[in-house]
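The complex is shown incomplete by one protein chain, all other protein chains being positioned as in the whole.
By letter and in written order, the chains are A and B; residue numbering begins at 1 in each of them.
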Amino acid sequence: MTSLQLHPDRALPFAPEQRRVAKQIYGETKDLPLICMHGHVEAEVFAEDRPFADPAQLLIVPDHYVFRMLASQGIDLAAVGVPRADGGAVESDSRKIWRTFCENWKLYRGTPSRYWLEHELVEVFGVDLVPSAETADAIYDRIAARVAEPQFRPRALLDRFNIEVISTTDSAFSRLQQHAKLAADGLGERVLPTFRPDAVVYLDRPAWRADIAELAAVSGIDTSTYDGFLDALRQRRAAFAEAGARATDHGHLSADTTPMDVDVARDLYSRVLAGADPTGAEVAAFAAGMLYRMAEMSCEDGLVMQIHPGVLRDHNTAIAKTHGQDKGYDIPVRTEFTKALRPMLERFGTHPRFRLILFTVDETVYSRELAPIAGAYPSVRLGAPWWFLDSPEGMRRFRESATETAGFYNTSGFVDDTRAYASIPARHDLFRRVDAGYLARLVLEHRLGLDEAVETAVDLAYHLPKQSYQRG
Amino acid sequence: MTSLQLHPDRALPFAPEQRRVAKQIYGETKDLPLICMHGHVEAEVFAEDRPFADPAQLLIVPDHYVFRMLASQGIDLAAVGVPRADGGAVESDSRKIWRTFCENWKLYRGTPSRYWLEHELVEVFGVDLVPSAETADAIYDRIAARVAEPQFRPRALLDRFNIEVISTTDSAFSRLQQHAKLAADGLGERVLPTFRPDAVVYLDRPAWRADIAELAAVSGIDTSTYDGFLDALRQRRAAFAEAGARATDHGHLSADTTPMDVDVARDLYSRVLAGADPTGAEVAAFAAGMLYRMAEMSCEDGLVMQIHPGVLRDHNTAIAKTHGQDKGYDIPVRTEFTKALRPMLERFGTHPRFRLILFTVDETVYSRELAPIAGAYPSVRLGAPWWFLDSPEGMRRFRESATETAGFYNTSGFVDDTRAYASIPARHDLFRRVDAGYLARLVLEHRLGLDEAVETAVDLAYHLPKQSYQRG
Partner (left out) sequence: MTSLQLHPDRALPFAPEQRRVAKQIYGETKDLPLICMHGHVEAEVFAEDRPFADPAQLLIVPDHYVFRMLASQGIDLAAVGVPRADGGAVESDSRKIWRTFCENWKLYRGTPSRYWLEHELVEVFGVDLVPSAETADAIYDRIAARVAEPQFRPRALLDRFNIEVISTTDSAFSRLQQHAKLAADGLGERVLPTFRPDAVVYLDRPAWRADIAELAAVSGIDTSTYDGFLDALRQRRAAFAEAGARATDHGHLSADTTPMDVDVARDLYSRVLAGADPTGAEVAAFAAGMLYRMAEMSCEDGLVMQIHPGVLRDHNTAIAKTHGQDKGYDIPVRTEFTKALRPMLERFGTHPRFRLILFTVDETVYSRELAPIAGAYPSVRLGAPWWFLDSPEGMRRFRESATETAGFYNTSGFVDDTRAYASIPARHDLFRRVDAGYLARLVLEHRLGLDEAVETAVDLAYHLPKQSYQRG
């Protein structure tokens, strides 16, 4: 039985001269605090600070990267405990779920999940066994024992993980109660909310009318008209900013930002609120118009705007019906930015308070659209490689494709964007290693001095995310 | 005159440490039998087992990779013996054709054709001269002598090439007579048919009505209605399965799988059969609907479904008129999969008997669409890099772009997909070398153990193609 170990030079380039330089660069970034400006760990996790559940509930059941790979080989989601939205039964024996995962360890070869999980097993949980049918129980016991210890509580991990600041993602109508508790506990500067209004800008969401009512209740502003709706959003943005938020986040299918004529928007809003079904085109146009409005509000209140476009959610409707959203069947689509962002950028792109951070899961836009846009508009920064691209090869291609036109200083530095809390250190560490490798190549090809490479690496790991998410 | 030699480490990475590990990995795969689950060598070649013609007729005239490169530099197709569909004269002096090819050897620098041809010349034909005007005749003589020997007959080469199993591609209305002969000769398990119905699902093919009539004749089922047409297809699929077929193949322009309303399909089918000209939109919609129907039938009969979309055939109509189809003027177009496959995958994507293998000549979909789809749906496997991408760089980019999301085990392993019989060993060998190089990098970057890399390489070369093409 091989022992599970993390090689100190993992994910650094293997060529001896490149590894040597990369290690020098990585040596200057590896211990820097983590700046986690966008992610999906729930505020409740920090506010309640309860111990994590068992290994399966911590590492498998909530991680769509992990369970979709099992599903892709014919293992039913229910068999690995993924809850059903329809109330159907799912596997509840966490040890059994864990065994299924360990037996299928080889599926993760070559994936970032494997990389993160190895890091978590060794660094966070002190496991030294390679997952397999034989080792599953022993690993389970080790992790279960660890998560029961007080130093593995979520707040304690903030220190252990060296997290300087972390952002949650919160709906526009969140009352921010968890964040109030965090502030009362002295964590108000360390755990920040992020304003995410997707639920209320997509007119076809099943819960839209209920959410609009909730928005009124929370904001104290009548949302029965489009103007009231906008005012309520303004009020919530102000409340978020007050609670420490630095940014908004927008997960749209398209990056379209065409403004909607106000009278058209008023009419459409009222009709749908009154019960009418909007057409697909109306839904898309309203959402696009709301991106434009959100940019306008960012110029007013200085909240940094993030756009995460181009993912077709719940590709498999049957799975969405049985298991709910975000169950591994979110598939990217080709995404256009040049024309889509033009209305917004023409109007707000050079506004001194505006800051826009762009993400993509369509790599073809790095050199063609995003780098030229970020390399021209002062408001724009390129976000880090996202989701399927948050990986060694994905990060390398990002640097190789975007840097020559955007430079380093029009990028945001690393953004982990995960709901897997225990994977956060692994993700930041991997980014720092990949960047060190890329910068080492520039040094060895005499395109950059070593001192410049080190300064750039430190900026990418630490200063740029802080600076990019500064309120305008 | 330099001597033509194959370096034992060709196409392995050059960095000493990577080459060392890659050689270890490649050493474990290089002698594995070849699994050739999809290709275009004609069944007749094996059924008749006649000696191959001369060098030009074997290596140049039938190989569109080879003659389109000559054409691209102004050498007329007729001058290298490519037959004319219009009956016009073409060069018939094979020695002259061979000379033209040898004189232009430098055009192939950096191409996979060069790589395959070198392998064939040395390994298959024992040539040790670099092609040139001076060496053309000597090489011609050597190959001509070889192909006359009994051990160079097609069936003998099956052994020499270490081919465990090979699939042909056969039209839906093939009577499978060659396969019957092969079965009678004891080759029924080694040479398998593949069901390709493109000719009868594209309503605008000039021979469509004749082919539909032939389908009726072969199947014994009345194809005068859409329902009869579907029944005839079912009958042929059953006959193919009976003859050993494991798969169907679909070469559509688009990957669209939107089902067509049955009444609409019935009406359209009848109208076109009665002589009406379908619109372009009708042709495309009917073909898309047939992909959906074919998936449905695969769930019934377990035949693996292959889709090869995204090539605009016969870009140059004039060439197609004079020389016929497949004459090097097939040019890829951007291809969309996420939305296109959704109707099929929502309906059949998690069906236990369904297996779908997807190919592309649009690399942009690897990380954006195909890997996420294969990394979620249990029925889906990514095929090997296809056509223009079946090359060292193409294979490398495929692994680098697809693996992190799909893993290795949602890919099909190698599929040679060629009509150039003599190039088959070279193609499999190249794939094994490129994979060894990629896996060696993962090992050296401490992302994979060497034992895992070897197991993965063996799976990709041998077990995965066998398993991926197992009838459901």
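The working rule: a contact is a pair of C-beta atoms (placed from the backbone, for glycine too) under 8 Å apart; a residue touches a chain by one contact, two chains touch by 3 or more.
Here the structure is a predicted model, which is why all the values come from computation and not from measurement.
Checked against the hidden chain, the listed residues B:394, B:407, B:425 or B:465 yield one contact partner: B:394. Which of A:34, A:201, A:442 or A:464 touches the hidden chain is settled by the complete complex: it is A:442. Within the complete assembly, A:401 is the residue of A:100, A:401 or A:468 that touches the hidden chain. Interface residues of chain B facing the missing partner chain: 2, 6-7, 9-16, 68-69, 71-74, 106-112, 114-115, 312, 315-319, 328-334, 361-364, 388-389, 391-394, 397. Within the complete assembly, residues 15, 17-18, 336, 338-339, 342, 345-346, 349-350, 352, 364, 367-369, 371-378, 380, 400-401, 403-410, 441-442, 444-449, 451-452, 455-456 of chain A touch the chain that is not shown.
By our rule, only the chains that are shown with their structure count from here on.
Distance between chain centres (mean CA atoms), chain A to chain B: 40 Å.
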